[in-house]
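As you look at this complex, bear in mind that one protein chain is not there, while each of the others sits in place.
Chain IDs A, B and C follow the sequence of writing; residue 1 opens each chain.
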Amino acid sequence: MSPSLQTARVKVLFFGRVKEIVGHAEDSVELPDGAPIEALFSHYGANHPELRRFRASLAASRNQEFAAWSTPLHSGDEVAFLPPVSGG
Amino acid sequence: MSPSLQTARVKVLFFGRVKEIVGHAEDSVELPDGAPIEALFSHYGANHPELRRFRASLAASRNQEFAAWSTPLHSGDEVAFLPPVSGG
Amino acid sequence: MNKSLQPDLLLLVRDPIDHAALIQHVRAAEDGAIVTFDGCVRNHSHGRRTLYLDYEAYESMALGKIREIAAQIHEKFPIHLMSMAHRLGRLEIGETSVFIAVSSAHRPAAFEACRFAIDTLKRTVPIWKKEYFVDGAVWAEGEMPPAPLETCAAKPAS
Partner (left out) sequence: MNKSLQPDLLLLVRDPIDHAALIQHVRAAEDGAIVTFDGCVRNHSHGRRTLYLDYEAYESMALGKIREIAAQIHEKFPIHLMSMAHRLGRLEIGETSVFIAVSSAHRPAAFEACRFAIDTLKRTVPIWKKEYFVDGAVWAEGEMPPAPLETCAAKPAS
């Protein structure tokens, strides 16, 4: 049972400017179990070069908590790439 | 026209605990023109010894402005001896 | 008092304070923030159960001091408008004794001005509160207003 043989299906959510770039609000992606959030972002960055320009200003979340980009992902996780917040 | 020959009539107002001690809300007093607020207070203190106990916690006002006890009084002035304020 | 034209709403009232009217007064399309302070009658004071309060004021001077506070906060903080009302007479538990509303483009000014207004009111406005308990009544311990400078004019010319 090497980690690379297992896959994880995660739910991905997009908001604000990121949603406009990606073109939809929600996605479902299969990736190697334990892959970091960073790897998931690279997947979208490859398809949407404009997204890479915003990388430095984005925060990541996993299961509704802010998370480091190195956080490993597992099946059932919910991930989002969050632009700077501007509520209030 | 030495100052001591002139008299001044001033209006005196009492509030809160001071009003309860003095027994009324308003008074009109004749005193030498230029006499300080302190002298007016002594007049009431003589009649109401309990008032003298509160002297250190009282503020004086002349014409609706806080005033030093040494402020000289003239005809038409409105004076009050104000307990510590507790609005709000 | 160089701001006497400012259209702030400053009141001493004997009937219940109309919060909505005071807020409406400061609300304008150019503002992004409104901060309000509502001082209400607590059911306890120094560990005793309060029945009701009675507020008394030196009304003409109190209004003058409230106008001074309004002028000061316009000088100190970039706010738009303020309203302030203090109620007098008998107040029951839960009723509002003082209400302040401040509007500004950005929130720090509204927060700081509203706080300054109530803190200054409690130190300088001649209003007194008598607290009624089951077993008696006391004048609330108050605050001493800032002492004015002694004036030399008191000495008669000799």
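Quick notes
The definition used in the following text is that contacts are C-beta pairs under 8 Å (C-beta built on N, C-alpha and C of every residue); 3 or more make two chains touch, one makes a residue touch a chain.
Since the model is a prediction, treat every value here as computed from it, not as a measurement.
For the chain excluded from display, the touched partners among the shown chains of the whole complex are A, C.
Although one chain is not drawn, the whole complex shows that of C:63, C:105 or C:144 it is C:105 that touches it. The hidden chain makes contact, of the residues C:42, C:76 or C:90, with C:42. Summarising the interface, subunit A meets the missing chain with residues 3, 13, 15-17, 34, 36, 57, 59, 61, 64-72, 80, 82-88. Considering the complete assembly, subunit C touches the hidden chain via residues 23, 27-44, 93-94, 105, 107, 110-111, 114-115, 118.
The rule we apply is simple: only the chains that are shown with their structure count from here on.
Centre to centre, using the average C-alpha position, subunit B and subunit C are separated by 25 Å.
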